[in-house]
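Here's the structure we're looking at; comments come further down.
Now for chain A:
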Amino acid sequence: MPDNADLECRAISKSFDDFQAVKEVSFDVPPGTFFSILGPSGCGKTTLLRMIAGFQAPSGGDLLIKGKSMLNVPPNKRPVSMVFQHLALFPMMSIGANVGFGLRQRGVNKVDIKKQVERVLERVGLGGVADRPVDSLSGGQKQRVAIARCMVLEPDVLLLDEPLGALDLKLREHMKIELKKLQSEFNTTFVYITHDQSEALVMSDQIAVMNHGVFEQVGTARELYYHPTTAFVAGFVGEANKYQAKVQVAGAGSLQLLTRDGVALQGVDAGEGLKEGDMTQVFVRPEAVRLSRRQEDIGNLGNTGNGTVESVLFNGANSQLILRDSATGSEMSVALPQTSEFRDLSKGDPIFFGWEPDQTRCYRQAAG
Partner candidate 1 sequence: MKSTVLFATGAALALTTFSAQADTLRLLTWGGYAPEDVVAKFEAETGHTVEVTKSNNEEMVAKLRATNGGGFDLAQPSQDRIAGAQAEFGIYKPLDMSKIDTSQFIPSMLTATKGNTMVDGEVYGVPHVWGTSGLVVNTAMAGQVQDYMDLCDPSVAGKVSYRLKRPTLIGFAFSMGMDPFAAYADADAYQAILDKVEAQLIDCKSNVKTYWGGGDEIKNLLRSGEVTASMAWDTGGWQLNDDNADITFVAPKAGALGWIDTFAMPARGRADDAAYAWINFVMQPEIAAMITTAAGNFTASQGGDAGVADALKAKYQASFPQEAIDNIKWYPAVPAGLEALEGATLDRINAAK
Partner candidate 2 sequence: MASDKSRLGLILLMAPLAIWLMTLIVLPHVGMFLVSLQEKVGIRQYETSLANYAVFFNEPLYWNTFARTAYMSITATVLTLLIGFPVAYYIAKLTRGRTKTTLFLMCLIPFWVSELVRTFGWMILLRETGVLSSFLQYIGVLAGPVEFLYNDAAIMTGLVYTSMLFMVVPLVTTLDSLDDSLIEAGYDLGGSSFSILREIVIPHAMPGIVSGCIVVFMLSLGNYLTPILLGGKDSLWFTGLIYDQFITRFNWELGSAFGFLLLGLSSLIVFLALKLSGQSLGKTMGR
């Protein structure tokens, strides 16, 4: 265990009446890290965050901030601050009073509060608004006030509970970048929870993917994307085409597979120790698939097939092609390169496709 971690959880658990929301989760967050916890709703990430903030007591395990156990420390005495899902700005106070709230509780004198509030507001790009009511701000500005309100207290860890959820798409994209910028500017440890993988991937230094109360995988965005260690992570992070297949031949990491529809594939074992006869889940990223109008262009790839264009989902650089595999009749999603070659593709056109075996990650099919 690193001694210098800002936040450390040791086998932390939380049980409700008949339901275990968090199951013995252990992790540590080094100082200055943007740490995200990514998971679908109901995975236990909010419970975990509320335990760190102190609103819920763990049923087991320990929680340390800067090496000190927080188990018996009430939320108002913990060196953490939280940005709430709906920001929880106090509507009965001006912006300045909101930001100065924590300082007032600490008994800082009025002159210093005014100075510090103005300074932190300037840092988030909102200088000179201290006397205005909260309602006069736009969504993104409110976001920054909420962060300023926490940061003025110089917490060891800043917790963020899906704060971008209420914003519209365009603003959300913008705020992702801004949040990351603020984090590196303040150089504070951020623990950010979200169900939106793109938020996590864009901003985080480290991401923990959480499901059913446990961490499936902790790693950088790249690690999670290119080397997911579980089927859940492979399916949850990024897009993927999924197959179910049976291992025919297993050897030295490479596998010969036969899908349910009777198509032979080559793939790699994602560290599961698969053996002949095991049922597997197979994931193929849309951008790993190469397209061509001519069969010979893709002949040298490990896995090939042909089909017809079902639809073209044009979205600029992120355009997608849905094709129907003529061998199985199933649909497949493929990233559509914006080259002149494919610009005139339309529904019903025949198309050839293929991908490399090492882009074909196989995981053990869970029983049942």
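Here is the rule we go by: a residue touches a chain if its C-beta (ideal position, glycine included) is under 8 Å from a C-beta of that chain, and two chains touch if they have at least 3 such contacts; residues count from 1.
As a selection rule, all candidates are chains of the complex that A comes from, given by their letters.
Only a predicted model underlies this, so the values are computations on that prediction, with no experimental measurement involved.
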Candidate from 1 or 2 that touches chain A, complex-wide: 2
Candidate 2 contact footprint on chain A (complex, rising order): 53-55, 74-77, 80-82, 84-86, 88, 90-93, 101-102, 104-106, 149-150, 153
